[in-house]
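For this depiction, one protein chain was excluded, whereas all remaining protein chains were kept in their positions.
On to chain A.
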Amino acid sequence: MKSRQARITHVPLARWLAIEFSGLGIFSLLWLVLHSPLAAYSAFVGGLIFIVPNAWFVHRVYRYQGARNAHLMVGNLFRAETTKIALTAIFFAAVFTLMEPVYVPALLFTFAVMVIAGGALRWLIRPQPRR
């Protein structure tokens, strides 16, 4: 008879962050070469607006695991999502009011690309259960 051991899911947050920051660096360099330093700077800020709340979301979602904690898992998922959207709104508001000048197309375009790439990254490099 097999012994049943609890499996804990390992979240590759460091790997995701490394890939996201590398992609953001390459994207900002592209903006620098194709447009201007201001566009590159704005693109980098746009990427950061996605990366920081998303890292918070990942960190919070995996606080509870296992069937016994299912209700805590779902509650934490809702709370983490609310915080993520609120943080995104606050960061955008802060950038648009406090940073001058900003190249808005680069900022919004990079943010949108990072959001889509972040979803794809989670699907490609999934959290793995470990004994």
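Following the convention adopted for this analysis, a residue touches a chain if its C-beta (ideal position, glycine included) is under 8 Å from a C-beta of that chain, and two chains touch if they have at least 3 such contacts; residues count from 1.
Note that contacts and distances are computed from a predicted model.
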Match the chain absent from this complex view to the correct UniProt protein name in "Cytochrome ubiquinol oxidase subunit I", "Peptide/nickel transport system permease protein", "ATP synthase subunit c" or "L-arginine ABC transporter membrane protein". "ATP synthase subunit c"
From A:T9, A:S22 or A:S36, residue that would touch the chain that is not displayed: A:T9
Residue numbers in chain A that touch the chain omitted from display: 7-9, 49-50, 61-62, 65-67, 70-71, 73-74, 77-78, 81, 84-85, 88-89, 92-93, 96-97, 104, 108, 111-112, 115-116, 118-119, 122-123, 126-127, 129
